[in-house]
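Please read through the structure below; I'll follow up with questions.
The complex appears here minus one protein chain, its other protein chains still in place.
Per-chain residue numbering starts at 1, and chain names A and B are given in the order in which the chains are listed.
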Amino acid sequence: MENLAAEQSILPVFVFFGAILLLVATMLGIASVLGERKQTKTTDLPYESGIIAVGSSQVRLSVDFFLIAIFFVIFDLETVFIFAWAIAFFELGWHGYLAVVVFILILTIALIYEWKSGALNWGVKSQTARKETS
Amino acid sequence: MTVDETQNLRPDKNHGIPDSTFVASHVQKTPDSVKTYWVARDELLPLLKELKPIYPMLFDLFGIDERHREKATGQPHADFTVVYHLLSFEKSAEIRIKISIVEPETVPSIVSIWPAANWYEREAWDMFGIVFEGHPNLRRILLPPLWEGHALRKEHPARATEMEPFSMSEELLDAEQEALLFRPEEWGMTQENEDSEFMFLNLGPNHPSVHGVFRIALQLDGEEIVDAVPDIGYHHRGAEKMGERQSWHSYIPYTDRIDYLGGVMNNLPYVMAVETLANITVPDRAKVIRIMLSELFRISSHLVFYGTFAQDVGQMSPVFYMFADRERLFGIVEAITGGRMHPAWFRIGGVAQDLPEGWDTMVREFIDSMPARLDHYEKMAMQNSILKRRTIGIGEYNTSEALEWGVTGPSLRATGLDWDLRKKRPYGGYDQFDFEVPTAHRGDCYDRAVVRIEEIRQSLRIIRQCVDNMPAGPYKSEHKLTTPPPKDRTLQDIETLIHHFLNVSWGPVVPAGEASVMVEATKGLNGYHLVSDGGTTSYRTRIRTPSFPHLQMIPLISRGLMIPDLIAIVASIDFVMADVDR
Partner (left out) sequence: MSEANLPFIGAILLTVVGGAAVLTWFERRLLGIWQDRYGPNRLGPFGILQVAADMLKLLTKHDWIPPFADRFVFVIAPTAIVISMLMAFAVVPFGPDHYLIDMNVGLLFFLAMSSLAVYSVMLGGLASNNKYALLGGLRAAAQMVSYEVFMGLSLMGVVMLSGSFSLVDIVEAQQDGWYFIPQFLGLYVFIIAGIAESHRLPFDLPEAEHELTAGFHTEYGGMKFTMFMLGEYCGLILLSCMITTLFFGGWLGPFFPPLVWFALKTFGFVCFFILLRAAIPRPRYDQLMALGWTVMLPITLINLVATGAIALWMNQA
């Protein structure tokens, strides 16, 4: 099967890509020609509920967002190993299966650790804040 | 509560206040027989502190410009009066404390006693220029920041013909916009803490979920709300000022537009207050018609709440079903009154017309079909686990917090306090009806919805009793101040003709005095305080709306939560901005 696929030319994909680019460019092009042009006092203001914006939108972000990014890198990389195993699943047989089960166990332990350390339930910690302070 | 106390609705006792406190003060007789005391300026704070355990809620706080009064007998000389209207839930009683000031005297702020006084005092300053000493942030609240003068002072023009035509020039527009810019320092907010930099975000005035034009300036750490400042006044139309220029009768349509989801429910406290001043007794048929229509509008308002509540937590469909129901309900309202959202149909002394033929068939069809539909909605919305997770435990407050902040109505009953004005101090004939007062216990967003939904069922019950037991008889009073006055004898004798002519052309002349009447409106307690100086218009019309204090509480219950929670809280409060800003 894979041989057959390998024999195929990759050319159609590039032609397809070209066609899509052409489509997108046409759409944007037509719109920029046909679009109305209007300039009022408020046209160039950012939208903030119809009122002048306060402060900047460029702020340092809270660490929670970065945590998610790091989890993603960890788990997605590990997923790649599972991909490799899944494709050769029957060839690898029980040996391969056991190896992957061990691998998944390690993954699970990592997940449980993250879970227990509270890194996954962000937002929840703040819900109780008022009760503690009041 | 003992039988004696429930019957004695507005007791003449001092409610346990030592008489000695009032030695230096003055008692004022009012037609509504609410105990009204004038106290000296330095007595105020100690007295209010003493009263708070008995009267835990600051129901209302407002000013009166007394400088043009002609028939103010039996009260101290004053330029301005500040009225503190307190409410007791245990005794279901109210009391008014008044202090008089002669400019440039100031009034001590009571924010330290009742946090809810904050906005009320700002409003009194905004409208009258009365300075409250010790107020943390005495600034304009309803009028635009650049407004000149204080709108409810008598010298401030009330009609467009009394001033230059208004035009919004480019420069003025820029200046107003600039003045509306949120400045965190003015509210004691810092730009950052040791962990993160805060983002300041205007949620509103033009935002899909703030139910009108309402701004909440948020201090955010990521999506977590560190602090919030609600900003109101974008929907202010000067309804109280209009009350001073419309005749007693022609003001009725303006009341419809206060809580615009409540329809004729808004007319009720106003006409009852005028009837109290004029001493009109309303016939039974009119009472029952009023109750029936009020309850229909309660259902209508709660249906809108129900739909938008689900909508705001992201459930798309329920709101369409509820609006379809509301449409059928408006069909009934239209058949009876000719109007839909704002029928302005109650009159001083009764209602505008008798019920049309076949009205009961329509109403019966509606109340028969609703329970099954409500069951269906219950399954669709309230039992949905995502909706529950979004709303249970969010925006909680307990009964004592609610009383502190002036929360009334379903939002108060959601905390477990079984107190409904219709039960505890029945007005307008509610004592004749059999219904239950639903309560919940957590006081969170979910419970506020649960209470309202159960109230729909109770309202259906009341309406059924109205349909089954509609009394015969006249639909308005025979009293000569009834407006419009009965016409059948006008062409028979000259006296009736003169009364009719004067009453219709000038409007009724209501005897001097003051009266306040509150009703259990759709969103909480709605009260009208009317001061008559013996003229064809009201001297001072004070509208106490439930939504106003409810919004003031938002920062307290949303700190530490996330933006989606704030949206759920806003949805669960059930307010309309017209009801807040008036």
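By our rule, contacts are C-beta pairs under 8 Å (C-beta built on N, C-alpha and C of every residue); 3 or more make two chains touch, one makes a residue touch a chain.
Note that this is a predicted model, so its numbers are computed, not measured.
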Subject >> Residue of B:L146, B:A179 or B:I386 in touch with the missing chain, whole complex considered >> reply: B:I386
**OP:** For the chain that got dropped from the picture, name the residues of chain A it touches.
**Re:** 1-2, 4-6, 8-13, 15-17, 19-21, 23-24, 27-28, 30-32, 34-38, 43-44, 46-49, 53, 57-58, 61, 65, 68-69, 71-72, 75-76, 79, 82-83, 86-87, 89-90, 93-94, 97, 100-101, 104, 107-108, 111, 114-115, 120-124
**OP:** Name every residue on chain B in touch with the hidden partner chain.
**Re:** 199, 201, 207-209, 222-223, 310-317, 320-321, 324, 380, 384, 386-387, 389-390, 562-565, 567
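The rule is simple: only the chains that are shown with their structure count from here on.
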**OP:** Spell out the part of chain A that touches chain B in their complex, as residue ranges.
**Re:** 41, 48-55, 57, 59-65, 123, 126-127, 129-130
Original post:
Taking the complex as given, what residues does chain B use to touch chain A?
Top reply: 170, 177-178, 180-184, 191, 195-207, 215, 217, 221-224, 393-394, 557, 559-562
